[in-house]
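To keep things clear, I will list the structure first and then write my remarks on it.
One protein chain is absent from this view; the other protein chains keep their places.
Let's look at chain A:
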Amino acid sequence: MSKTILIVDDSASIRQVVTITLKGAGFEVIEATNGKEGIAKLDGTKVHLIISDVNMPIMGGIDMVKEIKQLPKYKFTPVIMLTTEASEEMKQQGKAIGAKAWMVKPFKPEQMLQAVNMLT
């Protein structure tokens, strides 16, 4: 069975690039445009990895992951945060909520795939 990945980003083009890349590598992809939607779309579905942007309208990535990690089902789901602002402060926040990795935009699709393959 193919593995499922949740991608949360408010940029449609980034979602599209990630989705095309992941689907090409045989993953199932669930897309969401912000944290709130990400939580809603998850809805108990088993996901093997969450890839999320940090700065999004309505609900950012940090708040979303915090909320998702409260659910026992997703406690150990690895998370990759996508961001252009990999400041130390941000990283600390990400670390506190259990993000496994930071991918600094811009990233190459192959680079992301390599990351995903290592985590799933």
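The definition used in the following text is that contacts are C-beta pairs under 8 Å (C-beta built on N, C-alpha and C of every residue); 3 or more make two chains touch, one makes a residue touch a chain; residues count from 1.
The definition used in the following text is that contacts and distances are computed from a predicted model.
For the chain that does not appear here, its UniProt entry gives the protein name "Chemotaxis protein CheA", which is one of "Phosphonate transporter", "Chemotaxis protein CheA", "Ferredoxin-NADP reductase" or "Membrane protein". Along chain A, the points of touch with the absent chain fall at residues 10-14, 16-17, 20-21, 24, 34, 36, 55-59, 76, 78, 80, 82, 84-85, 88-89, 91, 94-95, 99-103, 105-109, 111, 114-115, 118-119.
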